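For this view, one protein chain was removed and the others were kept in their places.
Residue numbering begins at 1 within each chain, and the chains themselves are lettered A, B and C in the order written.
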Amino acid sequence: MAANPTPGTTTAARAEPAQLETRDMLLNIGPAHPAMHGIIRIVAKLDGEQIRSAEVEIGYLHRGFEKMAEVVDYNGVIPYTDRLNYVSPLINNMGYCMAVEKLLGITVPERCHYVRVILSEISRVTDHLTCVGATAMELGAFTVFLYMIKAREFLWELVEKVTGARMTVTYCRVGGVKADLPDGFQEPCRKAFQETRKVIAEAQGLLQRNRIFTDRMNGTGVISAEDAVSYGITGPFLRACGADYDVRKDCPYAVYDRLPFDVPVGTRGDNMDRFLVRMEEMEQSMRIVEAALREIPPGPVLVNPGTGRPIPAAEMVDLAKMGKISAITGGCAVACPTLEGSGRDRHPSIATDEKRVFLPPKEDGYGNIEGLMQQFKLVMHGHGVRPPKGEVYFPVEGANGELGFYVVSDGSGSAYRVRVRPPCFAIMSALHMLLSKDMIADMVPTFGSVNMIGGELDR
Amino acid sequence: MTEYIGIAVTFVLAGGIAGAMVFLSSTLGKKHPSAVKLAPFECGKDPFSLPMGRLAIKFYLTAILFILFDVELVFLYPWAVDFRNLGLVGLTEMGIFLGVVMAGFVYAWDNGALEWK
Amino acid sequence: MNTSSLIESVKVRFPAAVSAFHAWRGDATVVVRREFLLEVARHLKEDPALKMNYLMDLTAVDYSTFGKKPAPALFSSSGVAVKPAAQIPDEDPWPGPPSSSRFAVVYHFYSTAHKHRLRLLVPVEETAAQLDSLTALWPGADWLERETWDMFGIAFRGHPNLKRILMYEGFEGHPLRKDYPVNRRQPLIGPVN
Partner (left out) sequence: MQKEPSFLTSRLNEAIGWARKFSIFQYPFVTACCGMEYMATACSHYDVDRFGAGFPRFSPRQADVLFVVGTISHKMAPVLKRIYDQMAEPKWVVAFGVCTCTGGFYDNYATVMGIDTIMPVDVYIPGCPPRPEMVLDGLMKLQDKIQDQHATGRRPAPEARPEILES
């Protein structure tokens, strides 16, 4: 490589001077690097400023999700799925739960589909906000990052109103969701979207005609649609190259076929197109949520609220323990409304009626023996949800692309094998191609627009 | 003679502040050198090779261009201090000087010295 | 093409290769013998009727302890054994693991043109855990195969650089095998203080 110029060439002929060979520098853009989101190591062979070739090393956040999924029971895996793509956790929840429901062969009620779609789309908006914000920050636009995280706070408050947690929500259950939307959910949702749209407009204004941003994003990290498909790339990254594959449109699940939305598709397949596709997708996701909120079937269906005089549930249990059966006969348990799973009237609209899969409403669980047995059978170790033997693959449109769950069951209480098809794994395998022949400074916008999430990539 | 006092004061002040900072940081934050701490920081991994050996000529070219236009600025300062007294003569002289340097800049730009390729 | 005609077209084209097939829960699945993998994959990619331009996912399943896990009886400590509730009855039961061999490598294909999916199961013995690599047909298979090698120890002939991708170099064993205990740690840095 380092060909020394032949010594003794005294008079350099007027012809092209002998090209002095420079040795390529191996630079380690390692795991502890701000632009590498902390857990990717790129060994770049540099010719001055240009990356000649890049080798990507991952696995720094491998936490053994698939091994833990074989240890805990079906509903116990859900907290682990939150932490796969922790920027849009609800989509992972829904994906896993729908896969297990397909394995069980049960369907959830109409309203539950709508609730899942609403929360998935809100989660998708928070993902795109974080991705675009982080990319802009790494290119120097720190203000846009602050605005986008502010907008994400509004949406996280919305998610917290429904699920109780901001990010690690564990909201979905096999066969339904933990709790219904709070009453009057439209109003805070409308306000949050109004704020978010304002922030997106500001960011658009700040970035769209910003010379530095456009110069660094245009023409860098280019990939053609064929290469993208051959690497298995899906999601906004693929749609920026021109191929319009979206799982919500091509293999619709839940109620996506009834909701109006468009799929933005780019043309050049460079970083700017990915930025524009993500900005447009945020608008489409909010449009889906608003349409879903208009069409959602009514929540509380008045089921026979149990005859007899209401007794607070805890008191009923204490009386039963003390053997005062006479005091509780003819009474019906009333659970406190904020207790998870309470609200017998809302229960049939958000959970499947299959007794062996979903917990009974707390009133039944405390109130009568059937509910108590059903709850007991589902909670005891090794029992819980016991799907039939089988294998199933269920694809969902994650924030970075097709997020598939392949679940194999051997009929026991815990899954035999849970495999996650991580969308950003395919994009990262094409990263070495995206980076080569670009400048070292172009690696930052390219890696930012890949939107690599460690939990999902290394599982 | 008196106008040089100003310069002396600035030197003393500058030297004092710089010295104080160095002294304070060395006394308050004691140095505890260790092998790992002295190794170059390359994102938590061992660096492959310290960048000896020949580097691309582009770096050198860019550095030279920067120095050229930086030094040119130095000549503007004395003119800028009292350009009113120098009047038209000073303006034309500085115009010629800047014109020559700009010609050099245009030549460099045209020859692609600023692009990286 | 719906699932049955999909399976039919593959079966007709490769009668010797296909050892079993099923369409449980609507997922078209074909079990192919190890030697025919490359041919079938090439056919899936190039045949205009199938046009599987996506290798969506590639993974493996270790069937060594399938169905052998003891179902925990209720109150086992107090001696009272109550059999857990019966499984939810299933009208067309799943035909069981692809074959008696320990591993089964699972390929998921998708065609954007025809919008259909196919799952290919390739049984692999533990002793000769080797398959042909599909990186020639789909470059995306490169990392997927490295991960399957890392997690299960199934090698892929013709793979450009088959080395660990998730675990670190000094790690012995393949963690996702059923015989690897969940918390056997091989720490690089032991406790310091």
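As a convention for this text, a residue touches a chain if its C-beta (ideal position, glycine included) is under 8 Å from a C-beta of that chain, and two chains touch if they have at least 3 such contacts.
In this text the structure is predicted, and so the values were computed from the model without any measurement.
*Asks:* Of the chains you can see, which ones touch the chain that is left out?
*Replies:* A, B, C
*Asks:* Out of A:59, A:371, A:423 or A:448, point to the residue that touches the absent chain in the complete complex.
*Replies:* Considering the complete complex, A:59 is the one touching the chain left out.
*Asks:* Going by the contact rule already stated, which one of A:96, A:156 or A:393 would touch the omitted chain in the full complex?
*Replies:* Answering carefully, the residue with contact to the hidden chain is A:156.
*Asks:* Can you list where chain B touches the absent chain?
*Replies:* 28-30, 32, 34, 36-37, 39, 41, 43-45
*Asks:* Could you please point out the chain A residues that touch the chain left off the display?
*Replies:* 30-34, 37-39, 59-64, 67-68, 79-80, 82-83, 86-87, 130, 145-146, 149-150, 152-153, 156, 166-168, 454-455, 458
*Asks:* Which positions on chain C touch the chain that was left off?
*Replies:* Interface with the chain not displayed, on the chain C side: 167-168, 171, 175, 180, 182-193.
Operating definition for what follows: only the chains that are shown with their structure count from here on.
*Asks:* Where the centres are mean C-alpha positions, what is the separation of chain A from chain B, in Å?
*Replies:* One centre to the other, that is 48 Å.
*Asks:* Which residues of chain C are in contact with two or more other chains?
*Replies:* Nothing qualifies.
*Asks:* Where in chain B do residues touch two or more other chains at once?
*Replies:* none
*Asks:* Under the touch definition given earlier, write down the residues of chain A that touch chain B in their complex.
*Replies:* Checking each residue of chain A against chain B gives 2, 20-23, 25-33, 36, 41, 43, 47-50, 439.
*Asks:* For the complex, give me every residue of chain C touching chain A.
*Replies:* Against chain A, chain C makes touches at 24-25, 27, 29, 53-57, 59, 61-62, 66-67, 69, 71-72, 74, 84-85, 87-90, 93-94, 96, 106, 108, 112, 115, 117, 119, 138-140, 142-144, 151, 164-168, 175-176, 182.
*Asks:* With touch defined as at the start, can you tell me which chain B residues reach chain A in the complex?
*Replies:* Counting only chain B, the residues touching chain A are 42-45, 47-49, 51, 53-59, 116.
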